[in-house]
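Have a look at the structure below, then the notes.
A single protein chain has been omitted; all remaining protein chains appear in their positions.
Order of writing sets the labels: A and B. Residues in every chain begin at 1.
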Amino acid sequence: MARIRTTVDGLVYEDDVEPRMLLVQYLRERLGKTGTVIGCDTSNCGACTVHLDGLSVKSCSVLAVQANGSEVLTVEGLERDGQLHPVQQAFHDNHALQCGYCTPGMIMQSIDLLGDNPDPTEQEVREGIEGNLCRCTGYQNIVRAVQDAAQKMKPGATASQPASVAGGGA
Amino acid sequence: MKPFTYARPSEASEAVAALAADPDARFLAGGTNLLDHLKLGVVEPSQLVDVNRVTSTAIEDLPDGGLRIGAGVPNSDLAADPRVRERYPAVAAAILAGASGQLRNMASTGGNLLQRTRCVYFADPTTPCTKRDLSQGCSAREGWARYHAILGTAADGCIATHPSDLAVALVAVDAQVQVLGPDGARTIPIGELHRLPGDDPTRDTVLAHGDLITAVDLPAPTPAVRNSTYRKVRDRASYAFALVSAAVALEVRDGTVADVRIALGGVAHKPWRATVAEAALRGRPATDDEFRAAIAAELDAAEPVRSPLGGNTFKLPLVTGTVVSTLRGLAGGTA
Partner (left out) sequence: MTTMDARSMGTSVRRIEGPDKVTGTATYAGDSVADGTLVLHPVQAGVARGEITAIDTAAAQALPGVVAVLTHRDAPTLGDTGDPEHRVLQGTTIHHRGQYVAAVLAEHAEVAAEAARLVVVTVDENPSTTGFDPDAQAYTPSALANGQPPDSGVGDPDAALAAAPVVVRASYATPMEHHNPMEPHTTTATWVDGRIEVFEATQGVESSRQTLATLFDAEVVVHASHVGGGFGSKGLHAGTVLAVLAARTVPGRPVRFALGRRQMFETVGYRPATVQHMALGASRDGRLEVVTHDVVGATARYKEFVEPAGGSTRSMYAAPHRRTSHRAVPLDLDGPTYMRGPGEAPGSFGLECAMDELAVALDLDPIDLRVRNEPEVHPENGLPFSSRGLVECLHAGAERFGWSSWDRTPRRRLVDGWWHGVGVGCGTFPTLRFPGSAAEITFTGGRYVVAIGAADIGQGARTVLTQIAADALGVDVGSITVEIGSTQVPVGSIAGGSAGTASWGSTVVEAADRFRDKYGENPDDGDHADAATPDNPWAGEYAMAAYCAQFAEVAVHADTGEIRVPRLLGMFGVGRILNPTLGRSQLQGGMVWGLSMALHEESVVDPRFGEVINHDFAGYHVASNADVRVVEAEWIDEDDPYINPMGAKGIGEIGIVGVSAAIANAAYHATGVRVRSLPITCDDFLTSGLL
C-alpha cells in the first residue's frame, strides 16, 4: 500500500492505495466520481480523460500513485457557482452528444485544447481532440461546440445566449 | 496485473541503483505505454521506479547552437518549443503526428524513445511472440503483418516495427542520447540506440538494465535540417500508428541536392536511416526521377512479408511514394 494525497475537484483526499490501482479506478471506486468513465482500458478512446495538474491525461493510463501530490480535475468539478463551464454549456447548446458516454472526456480534452489554442480552426479542433472517440454523433456537433465555446470564452464575450444551435431552433 | 511496489526517488543515481539491485524492476516515466502492458500482462515487474523527479524537464540551448532536451520533457512541451519548431521542424511535426494530446501531456522524451512495438501479437500474451519470449516463434509472419517490417529483418525472426515518431525524426537530425547507467554516464548516437532484431528481438535498444536516458542533444541545425519535415502515412487521417513515415531534410542548391537526410518509420525494428538513398541523391538533380531511383536503391534490400492475413508488400510502393512526395515538397513542389 502507498499513501497518496490528492486534490480532486477542489477537495483534498488522503488514501492508502495499492500501487497498481489506476487513477480512473481510484476516482470511481474510492471517491465515487463516476462521471469519469472507462471506455477501452488501453488508452485509446479518451473517455476517461481528466486533468492532472492542469493538463489532460487519460486516467486509465495513470496510476493513482502517480497523482500523489497533484491536483485532479474531473468533469464533476467544472461547474462554478451552479453555472456550467462554457464548454459544458456549448456541448449542451450545440447538441454535441448522443449517448453521452464519451462526453466527459470530450469536454475535458476540449478544455485542454482551448487552453493551448483559444481560437482553433475546425481542423485544429479535429486534431486537437483526436484521441477522443465518439461512436454516435459523427463528431460534427462536437467540433461546432468547441468552436462555440472558444467564442464564448474570449475575453469580453457575453455568456448568455448560444451563438449557434445545431439544426436551428431551441 | 500482478502487485508491484512503487518507488519515487529524488536523484537519478538512486533510480539507477534501484534498478541495478532488482532485475525485475522497471523505470516508470509517463507510463503511457508501460501501463497498457501491465494491464495486458505483457510485462510483470516487481517494482516501478518513478523517474519523474529525477530527470530534467528543461530544454536548454547548447553552445554550438543545438539544444539539450531533458529526458523528462513532456512530448507536448517539446512540440510546442519555438526553438524546436524553428530549427528542427521535423522533430516538432513528428511529435504532433504521434499519439493524442492527453498522451503527449503525460509521455516523456526519454520514454517516447523506449516505447515498445504495437505488434498485435506482442500485445497479446496468449499468442506466441519471439519479442516477448525468445523461445517462441513470430506469429506475425503468418498473421496480420500490415504494420510490420520490410527492412532489416532476420530470416524467420521478429518483424515488429518501432512505433516512435519522435525517434525517426531524431535519427534524421543525428541526435545524441545521454545515458546514466550503473557504471556511469555515456553518450549514444541515436542511430545506434535502437537495434535490429538479429538473434535477440527481446531487446529493442542497446541499453542495459538500469540504463536511464537523461537527455537528448540535438546538434546545431544544418540548412537541410531547418528545411525538414515529417510525413506520416496511416490508415486514418490522424490518431493511428504509421504504415510508413519519413523524416526528411533537404538542402537544394542550384537544382542539385546539396544535403539530404531520410529516416523511415514503420519499416523496421528501428528507425531506418536511408543511407543508401541519401548517398545516391547527394550531388544529383532534385527531380522526381532521381528521388525515385534513390529510394529504389534503398529498397533493394527490402523483404516484405506475404501472409495469409494480408502481408506488407504494398509498403514498397508506399515508401517510394511517401519519400518522393516529401522530397518534392521540400524542394518546392507539390507534396
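Here is the rule we use: a residue touches a chain if its C-beta (ideal position, glycine included) is under 8 Å from a C-beta of that chain, and two chains touch if they have at least 3 such contacts.
Keep in mind that this is a model prediction, so the values were computed, not measured.
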Option touching the unshown chain, where A:G10, A:G32 or A:P155 are the choices: A:G32
Options B:Y121, B:Y230 or B:W272, residue touching the unrepresented chain: B:Y121
Residue among A:V8, A:L97 or A:L114 that touches the chain left out of view: A:L97
In chain A, positions touching the absent partner: 18, 20-21, 25, 28-29, 32-42, 44-45, 47, 74-76, 78-79, 84, 88-89, 91-92, 95, 97-104, 107, 123, 125-127, 129-130, 132-143, 165-170
Contacts of chain B with the absent chain, listed as residue ranges: 1-3, 41, 118, 120-121, 123-124, 126-127, 139, 142-144, 233, 235-241, 243, 309-310, 313-314, 317-318, 321-322, 324-325, 334-335
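The rule is short, and it goes like this: only the chains that are shown with their structure count from here on.
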Contact set on chain B toward chain A in their complex: 1-6, 8, 28, 31-32, 35-36, 38-40, 48, 50, 52, 74, 76, 80, 96, 99-103, 105-106, 238-239
Chain B partner contacts - residues on chain A that touch it in the complex: 2, 18-20, 22, 41-43, 46, 49, 52, 55-58, 60-63, 65-66, 68, 109, 112-113, 116, 126-132
